[in-house]
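Worksheet: the structure to be examined is printed underneath.
Note that one protein chain of the assembly has been removed; the remaining protein chains are unaltered in position.
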Amino acid sequence: MPSKFTYNEEALENLRIEDASILDRLIDDESFREGNLKKHRGKIDKRITLQEAVSKYVSDGDIVADTGFSYVRTPMQVFFEILRQKKKDLQFIGSPNTNQSYVAWSGCSKYSHNSYIGAEMRGTDRNYSRMVKDGRVKVLSEWSHGSMGLGFKAAQYGAPHIACKQLLGSEMLKYNPYVKLSRDPWSNEPVVLVSALHPDVVFIHCQQADRFGNAKISGPAVNDIALAYACRKVIITCEEVVPELLMRFDTKDTCIPFMIVDAVVELPFGCLPGCCPGNYYWSREWWEWLMRIGLKSDESIGDFLNYWVYNTTDQFSFIEKLIKDLGGLEYLHNLKRLEKAEEYLIEDIGVDFSYEPVIPITE
Amino acid sequence: MPSKFTYNEEALENLRIEDASILDRLIDDESFREGNLKKHRGKIDKRITLQEAVSKYVSDGDIVADTGFSYVRTPMQVFFEILRQKKKDLQFIGSPNTNQSYVAWSGCSKYSHNSYIGAEMRGTDRNYSRMVKDGRVKVLSEWSHGSMGLGFKAAQYGAPHIACKQLLGSEMLKYNPYVKLSRDPWSNEPVVLVSALHPDVVFIHCQQADRFGNAKISGPAVNDIALAYACRKVIITCEEVVPELLMRFDTKDTCIPFMIVDAVVELPFGCLPGCCPGNYYWSREWWEWLMRIGLKSDESIGDFLNYWVYNTTDQFSFIEKLIKDLGGLEYLHNLKRLEKAEEYLIEDIGVDFSYEPVIPITE
Amino acid sequence: MSTPANPFEQLAYNISLQIMDGQIVYVGTGLPMVGAMLAKKTHAPNITLVYESGGQDPWEGPMPWSVGGAATFRRAPMTMEMAHSFAMAANGFVDIAFQGAAQIDMYGNLNTHFIGGGFWDFRSRLTGSGGGNDLSSLSENVILVGLQDPSKFPAKLEFLTSPGHLTGGNSRREAGLLGNGPVACVTQIGVMDFEPETKWMRIKGLNPGMTPEIAQACTGFELKVSEQIEHIPAPSDDILQVLREVVDPHGIFITFPPRVR
Partner (left out) sequence: MSTPANPFEQLAYNISLQIMDGQIVYVGTGLPMVGAMLAKKTHAPNITLVYESGGQDPWEGPMPWSVGGAATFRRAPMTMEMAHSFAMAANGFVDIAFQGAAQIDMYGNLNTHFIGGGFWDFRSRLTGSGGGNDLSSLSENVILVGLQDPSKFPAKLEFLTSPGHLTGGNSRREAGLLGNGPVACVTQIGVMDFEPETKWMRIKGLNPGMTPEIAQACTGFELKVSEQIEHIPAPSDDILQVLREVVDPHGIFITFPPRVR
């Protein structure tokens, strides 16, 4: 299929992209605008279930944006549902893009717009490394957080592209068809142009939303405000759905307006096993299991996902498994206490943050 | 003086700009960054008086940004003080740029980066029209609101320039050295590049700020968040200075961080005779006097400014004059009631918004 | 029975008829505001109003006197920064935007910069673009609004501030502009649209008492004429009542001749 746009030939060659049309949709401003014009603009009740949302809005081949920050306000239960519904050929993009690793292993995602995969000091993602090496994940573009963030921002601001001073001198320039070395027309200084980016679908977890889609994000928004405006299909998942009147009488943290939102999913605990600011801490034990055992081999990640994803049906059945061996409801309650204490929403003196690994060090 | 940058020759010719170096500072990213590096980063008490702020931070020849929206959260008392201190050769920029008119008449401002001058349905600004025609104000660039706003946004995002789809096909392209017709490198579609813009000095009126400069804007921010990051010298004027701890325990509407702020001026009623969301309504009578009598002729604007600006010393002496003939303290209190009722912060049933002109129609 | 509609009231009514329910409507100051509020109070209750200063979707209350005033953000769930507010038009979230101008030409191009001369020598310098160019360039549909007379509808603009169909035909699209450009021009005479091929202005419907000859006499260029000219009705008593008692009870915008504001 001929591609609609002109890409840097060197990047296409380095990335071994033969059919460049696979790149088009991410930067197609025109079809993005057309899609937006077709969105329902009225105040309608947009609530559906997570199962319905994933089924209806995630199509095979879609470019899916990772949101939050690795495991901070990231709707991990959405990714689990994508796995359960066995979506195919998804492209993943995000800064960070941490959750693509297990989604890719499951066979749902094959392409990566890569900025950062990993869980900070929790070590390299051996699963992702294996999958890229085996060709099970194909990298379509290499990014820095800031340049990708500007691509989303350009989209939010209706700007076809934006100039920046990052990526200069980096080899990523040769591995990214969406950026281009250029010069500022006034200063003649080198700049890198970044195209506006339009992922197909994004799930953004918010603490509160109303049934029309007006939504509040507390804590760092990271790229999520930009993504809400940049993406073609926007689904808000939220801890709670509040009355529209609340949104009108308490405007704190409201940053997403209803007209850009396609669906609202009430999804309490939707970020577990990650954390949700104001609500609950991450499950450190789960991440330890993932990084130390799960990612080790193809077999271990399979077992891990079977246990935690394919043999659960929703966030509640996941939580029941999680707390069974970790202390029951008190564990769940403690997640709330830890998060609130660290944010200083509750008294933190006397709250114990210590954590002991549950898996003995054997390596 | 040779200019540092390359400008569109046609625009320079059309605008009759012989010495293009006068254009440089607005887009000089490098000196902007250098200035920022020299700003004090510590938490220091930045409070000074309005007189001190204007004296210290507004230098002759500076590019001054108009803020708020014409007369909504616009620190008009700051402009009055600029008049009293007889600053010279200021360039004015803003979307809108309404307040340049009387500032220019006073002899303080000679150059205009023009997007909109006027007070909406209150009619054409005859004073500004006269001054441009007489050459007392020289237009250096012609803008639309949105394209200028993107210039400020590009600056906020550290982007040397940004592409947009406005200005295409408009004659403004030939009257603006800071924009440039180009093509998107991916789609080959026509775009207009807008340079990042860095005015020299901006006064932003906030409802609350702490003594370090963390500040809250409620109601529409218009361009003021972008301007706070885009401008070289940033002075926050505010209705009240609140404890730092309040900023930490109530983050609603906080959008300006202390490190970018040079000074904080506690300036209650700083927007009068304009309005301040959450605080007070505009004085419709004053604006009627300005538009119907003040702007008529050079003589009348002189009389008007003598009365309202040169013969007042600060916002309080201005208010005393204003309320003397309009109903005293009850008038002032009613401005508060009208604003809060229109925002529905207080019960609006029973609040009378009607207004009768104070000047008989004789034209 | 109510007093018949004055020209401003007819204009407000015609404006309101341009708006369909469910649309996102970008409103400027003056009569477009009145028309949009009238639409919301009559046939289009589910429209969302957005303003250039960033106010959007306000809770019902007094009519905005200014596009930055409190009624534009009254208990709104959120407001937008200005650059972002226009970006919503670029991204396809403004269905219909209203625009006035000192001069409108046959292709719906607008001048709001100056009249009576050139850039250096004019009779009157006007406001400049404001958000006008942005709306013209980016919105899906633009509705022009004005009082029609030959000087305000000239064959040649003194300055092209905001693009309509530029030089007609496909020129708007070729220039890289977004949206459909001007789709209608609403005046005290009636409603004009633009020929699909040439994009030249033509009479589509006439207000009560108006004729093609009057329309042409009020225009500085040749008006094309639709095959079937609609006869626009006067607003009904019910609608006039809403307009006069609910939308603009103090007659700020609909008093004729205009009062000082």
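Each chain gets a letter, A, B and C, in the order it is written, and its residues are counted from 1.
Following the convention adopted for this analysis, a contact is a pair of C-beta atoms (placed from the backbone, for glycine too) under 8 Å apart; a residue touches a chain by one contact, two chains touch by 3 or more.
Everything quoted here is computed from the prediction, not taken from an experiment.
Trainee: Using the touch definition given at the top, which of the shown chains does the missing chain touch?
Mentor: For the complete complex, the undisplayed chain touches A, B.
Trainee: Any idea which of A:L26, A:I117, A:C238 or A:L332 touches the chain not displayed?
Mentor: Considering all chains, including the one not shown, the answer is A:I117.
Trainee: Among A:L140, A:L193 or A:C275, exactly one should touch the missing chain; which is it?
Mentor: Result: among the candidates, A:C275 touches the missing chain.
Trainee: Taking the full complex into account, find the residue in A:A65, A:L167, A:C206 or A:L332 that is in contact with the omitted chain.
Mentor: From the options A:A65, A:L167, A:C206 or A:L332, the contact with the absent chain belongs to A:L167.
Trainee: Using the document's definition of touch, tell me which of B:S182, B:T251 or B:S300 contacts the absent chain.
Mentor: Of the candidates B:S182, B:T251 or B:S300, B:T251 is in touch with the missing chain.
Trainee: Which residue, A:K4, A:K39, A:H145 or A:R337, contacts the hidden chain when the whole complex is considered?
Mentor: A:H145
Trainee: Quick one: say which of A:A221, A:I319 or A:L332 touches the chain that got left out.
Mentor: A:A221
Trainee: Which chain B residues touch the hidden chain?
Mentor: Touch set of chain B with respect to the missing chain: 32-37, 40-43, 155-159, 210, 214, 229, 244, 247-249, 251, 254-260.
Trainee: State which residues belonging to chain A touch the missing partner chain.
Mentor: Residues 14, 16, 68-72, 95-96, 114-118, 120-122, 124-126, 128-129, 132-133, 142-147, 149-150, 152-153, 164-172, 175, 189-191, 219-223, 225-226, 275, 277, 281, 288, 292, 339, 342-344, 348, 353-355, 357, 359, 361 of chain A touch the chain absent from view.
Criterion: only the chains that are shown with their structure count from here on.
Trainee: Which chain's C-alpha centroid is most distant from that of chain B?
Mentor: A
Trainee: Where the CA atoms of chain A average out and where those of chain C average out, how many Å apart are those spots?
Mentor: The answer is 42 Å.
Trainee: Please list all residues of chain A that touch 2 or more other chains.
Mentor: Counting only residues that touch two or more other chains, chain A contributes 157-159, 251.
Trainee: Residues of chain C that touch two or more other chains: which are they?
Mentor: Those would be 59, 75, 80, 83, 86-87, 90, 138, 178.
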